[in-house]
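With one protein chain withheld, the remaining protein chains of the complex are depicted in position.
For subunit A:
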Amino acid sequence: MISTVDLMLWLVLPYVTIAVLVGGTVWRFRHDRFGLSTRSSQLHESRVLRVASPLFHFGLLFVVGGHVFGLLVPKSVTRLLGLGQEAYHVLALVMGTVAGLAAVGGLAALIWRRWGTPAVRAATTRNDRLTYLLLVVVLLAGMATTDLTNGVLGEYDYRETVSPWFRGILLLHPDPTLMASVPLTYKVHVLAGMVLFCLWPFSRLIHAFTAPVHYLFRPYVVYRSRGEGLGTREPRRGRYVP
């Protein structure tokens, strides 16, 4: 029998997170187009940023790729592809550690820079601070799952529990019991992750959803008519200040 707490955490909260993430993003795109920005601070400081920001962002992109691979691809598929459990484990451990270290190292340098450069510090909002705190918690917990639970302390096959649970959430036949017994590091990582995703649409992190991939496919010079959208814009948009 599953406890109410587990039910709330691993059944209700995930759907709340999805609702907030999707709903918040749609709301922000519709009412606060002006507020969508990277809010880059490179103008104030670029020496540290030049190293730290690509390190963090590319590290994070690899981390996301690893999550897609580990969570969405079922075990049976990787076995069919000739990747045994042992090989998978080593691969996940090495790649996860490298990507995680890049992201954590980059984030640490970025936070140090943000703290130490007066101009960048002055441009930091409370929302930003909360975002960084959550990012740190999520990343460190993630590193703990990869290198402690699943490395130093032995091997834990999350593809029997966490991954099926995650896919169940997406496929609308959730099974919270799968998460009830996973190690604490995983629980912390997943929980903090869900909180982070709830904050996502309301923080500067939303710039990730505006990644300009279409740039590769459009003509260089954009022409637009003055008439486009004349008078159609709402006179007053949301003035959301993150």
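By definition in this document, a residue touches a chain if its C-beta (ideal position, glycine included) is under 8 Å from a C-beta of that chain, and two chains touch if they have at least 3 such contacts; residues count from 1.
In this section, contacts and distances are computed from a predicted model.
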Quiz item: For the complex's missing chain, which UniProt name, "Transcriptional regulator, PadR family", "Phosphoribosylformylglycinamidine synthase subunit PurS", "Respiratory nitrate reductase beta subunit" or "ABC transporter ATP-binding protein"?
Solution: "Respiratory nitrate reductase beta subunit"
Practice problem: In the full complex, which bits of subunit A touch the chain not displayed? Write them out. | Solution: 33-34, 36-46, 49-51, 53-54, 56-58, 118-119, 121-123, 207, 210, 212, 214-216, 218, 220-227, 230-232, 235-237, 239
